[in-house]
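Of the protein chains in this complex, one is absent; all others appear in place.
Labels run A and B following the written order; every chain starts at residue 1.
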Amino acid sequence: MLPSFLSWIYSRMNTQQKMDPADDLGSSMFELIRDLFPICRSITGNGVRETLRMINSIIPLEMKEVPSGTGVFDWVVPKEWNIKDAFIKDTRGNRIIDFHRSNLHVLNYSIPVKGNFKLDILKEHIFTIPDKPSWIPYRTSYYAEDWGFCMSHKQLQEMKEDTYEVQIDSTLHDGSLTYGEVYIKGKSSQEVLISTHICHPSLCNDNLSGIAVNTFLAESIRSSDPYYSYRFIFIPGTIGAITWLSENEQHLQRIKYGIVTSLLGLDDLFTYKRTRSGNESIDKIAEHILKTTAVDHVVTDFIPYGYDETQFCSPGINLPVCSLSRIPYGQYPEYHTSADDLNLISVKALKDSFELLSKIVMHIEADRKYINLFPKGEPQLGKRGLYDNVGGRNDSKEFQMALLWVLNFSDGSHSLTDISIRSGISVELITEASALLQIHALIKELD
Amino acid sequence: MLPSFLSWIYSRMNTQQKMDPADDLGSSMFELIRDLFPICRSITGNGVRETLRMINSIIPLEMKEVPSGTGVFDWVVPKEWNIKDAFIKDTRGNRIIDFHRSNLHVLNYSIPVKGNFKLDILKEHIFTIPDKPSWIPYRTSYYAEDWGFCMSHKQLQEMKEDTYEVQIDSTLHDGSLTYGEVYIKGKSSQEVLISTHICHPSLCNDNLSGIAVNTFLAESIRSSDPYYSYRFIFIPGTIGAITWLSENEQHLQRIKYGIVTSLLGLDDLFTYKRTRSGNESIDKIAEHILKTTAVDHVVTDFIPYGYDETQFCSPGINLPVCSLSRIPYGQYPEYHTSADDLNLISVKALKDSFELLSKIVMHIEADRKYINLFPKGEPQLGKRGLYDNVGGRNDSKEFQMALLWVLNFSDGSHSLTDISIRSGISVELITEASALLQIHALIKELD
Partner (left out) sequence: MLPSFLSWIYSRMNTQQKMDPADDLGSSMFELIRDLFPICRSITGNGVRETLRMINSIIPLEMKEVPSGTGVFDWVVPKEWNIKDAFIKDTRGNRIIDFHRSNLHVLNYSIPVKGNFKLDILKEHIFTIPDKPSWIPYRTSYYAEDWGFCMSHKQLQEMKEDTYEVQIDSTLHDGSLTYGEVYIKGKSSQEVLISTHICHPSLCNDNLSGIAVNTFLAESIRSSDPYYSYRFIFIPGTIGAITWLSENEQHLQRIKYGIVTSLLGLDDLFTYKRTRSGNESIDKIAEHILKTTAVDHVVTDFIPYGYDETQFCSPGINLPVCSLSRIPYGQYPEYHTSADDLNLISVKALKDSFELLSKIVMHIEADRKYINLFPKGEPQLGKRGLYDNVGGRNDSKEFQMALLWVLNFSDGSHSLTDISIRSGISVELITEASALLQIHALIKELD
């Protein structure tokens, strides 16, 4: 008799109870990251496709291709980039830089190059981080044709005057931009959009963490028969978001809630970045959860800089999309370096991030309105067996209050989530009370 | 020349000045409580009628009868309950429990019973408070037919194995539900609703205190020629409120302010519970008074649990009704026990409660709007003798400011009460300034 998403809520609560840093879900997310780590991703190319195929093995996903040259708002889908090999050899033939050891070594989107260069010329194409002499930086040149290598500063300093054999065996050709979509149809056609970027090569927190959490969150919701429809998108940063928006412009009004996830693998404070207005339902929900759950967090207003929330929140799009991460954009030393690797992230952080997102989803599911069918005075609960000791529950008193709260505030302007927030009673209990009141025909869902 | 309610304000101010815990008004309220205390009240029956007749001897009151069986929203007016006698006799013929010693001894609304019971059977019908072994609890069973006795836990423990003669000489018959109404017609047909419950038997704070304060407040306002109309209702809890609402549904839109009073006899902190929206004029007024008067108090948001404010604030009724008491609902140890007696309450508490309600009424009276008839620039006060030393007052400077405040903010959207709150000048002085400005035809009342 209970709505089916309630079962899902309860199964989720059970998951929480057995939560354990080493548990299955956390490990599964970590494993996915380990599998995805070696792939050389970029904003286009086979690395993206391979990544989406791995996600598809967990949750069925539709892979979309948008041809190079397609106009997308003010932008054009670029040529597709692929790479097979790249190296710098010294005169003794040693590969001192080898793409196969780390795909960060190549300036992402490098045009092909093959030749011999003296050190001083070659140096103009080498990027390092003098401050962090043992880390390789991650650099890109998507829209200005260029080539280059990234390496540790230590290694650069050890390079001797010599003539180096250099090759980048890449291709830039008319192909397509690839992205993935998981659509979970709910009872309502109103949608929750959950997005993450998939264009970074061997970097873990940024943003294999987001990919892993979103994949398993999609998988979890798919089994829950949800009320709202959910659309998970796995897209290259910036150009991917712009392409997706351009391709889906006529359907955007279905999106009622949106979350861009990123940087979810660090055991650091949750960072909630509000929607553009700061006044959307998703803001209400996320801030309530962060405030009432004992997690360290910061809440910041929207700024037009960060991940793809800046595209979703551009003034002509203006979707109610927030951003959730574990650390403000770029604010950790390992950001965009080879130190953002498997050692940086933790199973526990992934699990905590998943749980928080599950709580948000739970509150989104309850964010709908009912109408009290006996709104004049309290209906007589006693004659319906709903007064005191309802069904011998041991949370009888609080459940009684939940019934009264749902009855009083089911006035067409408060959702169950609103009632939960206002009353301080958990959304689970409020949802359960509403289910019982529906059974007794005391409330009905608002159209 | 001054509006007549002003005289009332000043008479009230004088009353305040001579305030004294032992003064007449406080004593009168206490006496009324003492007279009402012995009566066995319930949600229907002769105890209610007798109570209303006593109130009527102080302030003329209309007694209404609504027949048993009348449908009132989701409820039905129950059969009328009356009781003559009840006892438990031991085998030696001693009345160990006697209704005439305390009407709390009988489960309120007990069906008639007559017979002999062994102790173990009888015990199933006995209620005590093990935590408070010398107090008799107050219990009811209005809507489930049952019988029972309430006694001190000590007494129960002293009862020996025996066969007891038991009788409850009560009747449940088609009769009516009785309530009382005092209507004081003001200049305006807009109404202030002041309600209290009258269904509790020998209990003082809950709620003979509310009955006494409301009775004398009504009596005081009746002599004041008020601007607003006042409707005091004396009703049985829950079913009385629902019945009253059902009978008066078509007139509810006249109600602009509402207060449910209860638990006013304890010398404890004032407890103001906001209206459902928390954003009504009565909230503005009461919170301002509590903040600026040096009384200890708490302000809480509306919750759908408590006294009859929950009925007045049900979503299909949604009246601007607040609740005022001296302690949150049920939060004192003596609540619903024989210890809530004449010793628990104090003359001073009753008097302070009366004074606070008078202040609220004073601010309600001033909560109406005027229009400045010379709204462009300041009118020239000097040529009207209104500049400096108006009439040689010793509060001349503040009175001058009061004139300027009333002139500037009599713009159709600020009431005198709003102006008082914003300026920090007392509502008395603001009202007096408005009276003088009316005499000089500088402002007029807004239709």
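Quick notes
Going forward, a residue touches a chain if its C-beta (ideal position, glycine included) is under 8 Å from a C-beta of that chain, and two chains touch if they have at least 3 such contacts.
Being a predicted model, the structure only gives us computed values, none of them experimental.
Checked against the full complex, the one of A:281, A:314 or A:426 touching the unshown chain is A:314. Considering the full assembly, B:423 is the residue among B:170, B:209, B:243 or B:423 that touches the omitted chain.
Checked against the full complex, the candidates B:113, B:159, B:401 or B:435 give a single residue touching the omitted chain, namely B:401.
Residues 372, 374-380, 382-383, 401, 404-405, 407-411, 422-423 of chain B touch the missing chain (whole complex, contact as defined above). Seen from chain A, the chain kept out of the figure touches residues 72-75, 143-144, 238, 241-242, 245-246, 249, 276, 301, 303-305, 310-311, 313-318.
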